[in-house]
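Let me begin by handing over the structure; questions about it come next.
Missing here: one protein chain of the complex. Every other protein chain is in place.
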Amino acid sequence: MHPRRLAATTLAAMTFITAPLAAEELRFTLWTGNDAHLAIFNEIAKGFTETHPDVTVSFESIPAADYTQKLTFQLAGGNPPDLGWMFEDVIPGFVEAGVVEDLRPALEAAEGYELEDFSEPAMALWSEKDAIHGVPFSTSPFMIYYNKDMFDAAGLETPPELAGKGEWDMEKFREVAMALAEANSGKWGFEFKDGQGYDSRILHAIMPAIRVYGGYAWRDGDCGFDEPEAVEAITQLHDMVFKDKSIVPPGEQGDFFSGNSAMTVNQISRASLLADADFEWGIAPLPTGPAGASPIIGQAGIVVFSQSKKQELAQEFVAYMTNPENSELMAEFFPPARHSVLQSDTFVAANELIPSEQMAYVGKAIEEGHVLPSHPRYAQIYAAMKPRMDALWRADADVQTSLEAVCTAIEDQL
Amino acid sequence: MELTIRQAAIVKKLCWTLALSVVAVPFLFPFLWMISSAFKNANEIFGQPSLIPDVWRWRNFVEVFEYQPFARQYFNSIYIAVLVTGLTLILSSLAGYALARMRFAGAGLLMLFLLSALMVPEEVTIVPNFFLMKWLGAMDTHIPLVLLPVFGPHGVMATFLMRQYFVSLPKELEEAGKMDGLSRLGVWWKIALPMSRPALAAVAIITFLFSWNLFLEPLVFLSSIENFTLPLALSNFTDPYGSPLWHLQLAATSLAVVPILIVYLIAQRQIIESFAMSGVKG
Amino acid sequence: MTGHVRTGTTAPRAPWLTLRRREMFEGWLFVSPTLIGFLIFFLGPLIAIVIYSLSEWNLLSQQMTYIGTANYQDALTQNPDFWHVIRNSVIFAAGLVPLNMTLALALALALCRPGRGVVFFRTAFFAPVVTSAVAWAIVWKFLLQGEAGAVNQMLATVGINGPNWLREPDWAMVAVIATRVLKMVGLNMILYIAALQSIPRDYEDAARLEGAGNWQIFRMVTWPLLAPSTLIIMVITTIGSFKVFDHIYLMTGGGPENGTLVLAFYIYEQAFEFFNVGYASALAMIMFAIVLVLALVQIMLRQKGSA
Partner (left out) sequence: MSSLKLRNVTKTFGKTKVIHGIDLDVLEGEFVVFVGPSGCGKSTLLRMIAGLEDISGGELWIGGRQVNEVQAARRGVAMVFQSYALYPHLTVRQNMGFGLKVRKEKPDSIARKVDEAAMTLQLEKLLDRYPRELSGGQRQRVAIGRAIVGDPKVFLFDEPLSNLDAELRVHMRAEIASLHRRLENTMIYVTHDQIEAMTLADRIVVLRDGRIEQVGNPKELYAHPDNIFVAQFIGSPKMNICSADAFAPELTRAGIPMEGVAQIGLRPEHLRIVPDGGLIKGQVALSEYTGGGSLLHVEMEGAGRFLVLSEGQEGPQPGDEVQLDFDTANLHRFDAEGRSLQAAREPVPA
């Protein structure tokens, strides 16, 4: 037999034999079950199959409330996904436990990937020395969402208008919130992120205010909650909740997305929830404070789990998913940390729900923003912090004392 | 004015009924509220409370099935509960019978041994069982949801209840069966079991409810949404960011609760009699 | 012996499988499925916990290091949370058990005799028992909201300014106890009804003829006769109150301010949220010990009382 034909036959035979193996499935755990989001992911997965015809990527949605836990059960329970979406708050813990892979070699090997395009601060959380533990595909700043109808009803200028005049600061925010609550009986001026500001999203609720007042959560093992700046910031929020009664208080539901609050803070991925909203709405930057503007960024990255048996393939998929083209595709909901994308025209036009001038706020915030605080022992810190934060959110609480208690509780963990 | 004994009895009865009605409010109101809210939209749920929705929103019940594989999850709960109930009935009555009737060395010790299991909460053994199930490759399957209730403290409780009932049965019937040529297994199946219907019914009900309402085990062992059971599914009606979708959650909760309530209403006399007649009273 | 046998039939040697052996063999055969399952899924894990509890073990990284009794020392002497949790568990049990049992007995006494309306009320009080804990918690969580909650709105109509139930530690404990009692009291009511119905009516009639009033009959006749049932119900309820997990998980998540952080939930949190398997196992052993001691004490007290 001719050597070439032999080789061809062997190859064919091998293909035949390995065919069932080659029809591989990558399991990708996601935090979102939103159809619009999934549509984009599936499109990317489809693109991947052009070069890897036998590979299917199955996206597995896990509800946000249990995400980290369920993921842990899967990893510890010997049923690991190949890839997963991971938040800024827990990635240090996963890195410390050594359950995620270094992606650098794969990313560097990928053609046209342009690793250097990623903004340095955005990558800080995800890399350690030379290793890259995850690719932050979503670097999404916190924005103010506002209900224009309610602003109109109260005869108030909207946040973008105020921001345009340079008047959109914490004091104005308080004023507006109170006026909105008064003008819209039974509704609220402001709702913390996803209405979970007193539960799972304490940091999301307080960090914007703390940062613009010039404070911090923790830094080099030092707790910043009881510093004067933080105390001042939280005192304002506390007053808004309990004195002005303009922020949805603990134990109440005042959902922005169903029209019960005039404002909230959220990321642009939530815009998809407003596709069918029966009110007019818009987004605006966070109010500034005594320390100027300090946008807050929430990050999510893609990681490959060490337990995955399809390392190579999974890493290839990460490289594909976060390459410049796909980053642009995802930018509608998940702003990337790539300079090239953020500065492109396609980015500001990416989200059909959000006008491009408002998208510009987003790009600006990403460039200037800081990621939320994180820590390898975040779960423990959170658990230690939570009860003391509960104490803070009582009408008769003394903010200073409560925050000192928070610091005492978490100092060991820091 | 003097009341006759008869009138006094009526007044007394009225007072009792009134008092009981007041006590019943916190038991029944949640159901009414749940069912009425199941027909509301999210906004109305948060609005002024009223038991009659402004607009009856039947769509909630459709959306429940669109949001997650609710029918599948419903089926999971049913088949697991049926399986657990069946297995528990067989195993607990077998073991309960042996402990009540058969003389074998170590029976007393075994009984004591089993009883100690009643003291151990599932929370205590869940961690090692997690690794056991991992080792068995049973993560994210329904295997632990069947095996753990059957063999855990609940199974022991069922065994104990069955034993108590068997002890109270007249022995002579079984001896007659033995004289008639039945094997031990035959006596158990053809005589002891048919005579234990109340106890079996009581154990079946407790077991079914136990499995139906199981929460910790599904929470720990299940990860795929298609494998969820109802309790887990109910707490999973959240938007992609973890906030509860109240109208769907309540519609789904109604769907999960109402059929059981109806079955209970139909069979309540038998259920209560079963409890009364079985050894549940100890 | 053979002298008696003149009929020519042979005396068979006693077979190995004598009737007694056979019974023993069958007995073990009958219990074997339960026993094997018990050993694998219960005793084995229990032993495993003892071993885990002596080590430091991270669920995520799965590294196990032997550290002796450090976990126990940590819980008992270092960690202030532990005693707080124990305190909460005790408060929960101390609130729930008497409330549940008193209400159960009162309802049972009111409903133990057939009559019109009895079926309706029995059904009403038992309905929450057949309802899943998740459903019950979801609904009550909603009803107990601060100002918009139905409970506070009802209280407002009679001029009471209700607390923000689930956001204030003490009230949250009250709320979880109360809603748990509402959920479970029906079961104990039925158990009590069963017990009451098994008391021959003659006793009550005899007491009545001797001139005893309702309360006296209850004190002198019914209550003492109920003692064995009361013991069983009390043991079951107490153990159940220490095991409460889903209710807390769904209603308050242990909060606010750890005000409802009870032992079962704390174990879960340590094991599956902080991945501290070793520490969680030590807590589990402590929980086992507490429940065992409680059950034994109750049984012993009762025996002493009746002796």
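Labels for the chains are A, B and C, by order of writing; each one numbers its residues from 1.
Assume a contact is a pair of C-beta atoms (placed from the backbone, for glycine too) under 8 Å apart; a residue touches a chain by one contact, two chains touch by 3 or more.
These figures come from a predicted structure and were not determined experimentally.
S.K.: In the intact complex, which of the depicted chains does the undisplayed chain touch?
M.R.: Looking at the complete complex, the unshown chain comes into contact with B, C.
S.K.: Looking at B:Leu28, B:Leu115, B:Met195 or B:Val258, which makes contact with the chain not pictured?
M.R.: B:Met195
S.K.: Taking the entire complex into account, which one of B:Ile5, B:Val22, B:Val55 or B:Met179 touches the absent chain?
M.R.: Spelled out, the listed residue whose C-beta touches the missing chain is B:Met179.
S.K.: Give me the subunit C residues in contact with the hidden chain, please.
M.R.: Here the touching residues of subunit C are 1, 4-5, 7, 9, 11-12, 14-15, 17-20, 23.
S.K.: Name, in rising order, the residues on subunit B that touch the hidden chain in the full complex.
M.R.: Touch set of subunit B with respect to the missing chain: 170, 172-173, 175-182, 186, 191, 194-195.
One rule holds in what follows: only the chains that are shown with their structure count from here on.
S.K.: Pick one for the touching-chains graph, please: line, ring, star, complete, other.
M.R.: The chain contacts form a complete graph, every chain touching every other.
S.K.: Across all chain pairs, which one has the most C-beta contacts?
M.R.: Greatest count of contact pairs is found between chains B-C.
S.K.: Need the CA-centroid distance for the pair subunit A / subunit C, whole Å please.
M.R.: 42
S.K.: So how far apart, in whole Å, are subunit B and subunit C when each is placed at the average of its C-alpha atoms?
M.R.: 15
S.K.: Using the average of all C-alpha atoms in each chain as its centre, how far is it in Å between subunit A and subunit B?
M.R.: It comes to 40 Å between the two C-alpha centres.
S.K.: Listing for subunit C: what residues touch at least two other chains?
M.R.: Residue numbers touching two or more other chains: 148, 272.
S.K.: Provide the list of subunit A residues touching at least two other chains, using ranges where the numbers run on.
M.R.: Subunit A, residues with two or more chain partners: 73, 76, 253.
S.K.: Looking at the complex, which residues from subunit C come into contact with subunit B?
M.R.: Residues of subunit C touching subunit B: 23-28, 30-31, 33-35, 37-38, 40-42, 44-46, 48-49, 52, 107, 110-111, 117, 119, 121-136, 138-140, 142-143, 148, 150, 153, 182, 186, 190-191, 193-195, 197-198, 228-229, 231-232, 239, 242-243, 245-246, 249-250, 263-264, 267-268, 271-272, 277, 280-281, 284-285, 287-288, 291-292, 295.
S.K.: Taking the complex as given, what residues does subunit A use to touch subunit B?
M.R.: 31-34, 37, 60-65, 70, 73-74, 76-79, 186, 194-196, 200, 253-255, 257-260, 270, 273
S.K.: Going by the contact rule at the top, pick out the subunit C residues touching subunit A in the complex.
M.R.: 58-62, 145-149, 164-169, 253, 255-259, 261, 269, 272-275
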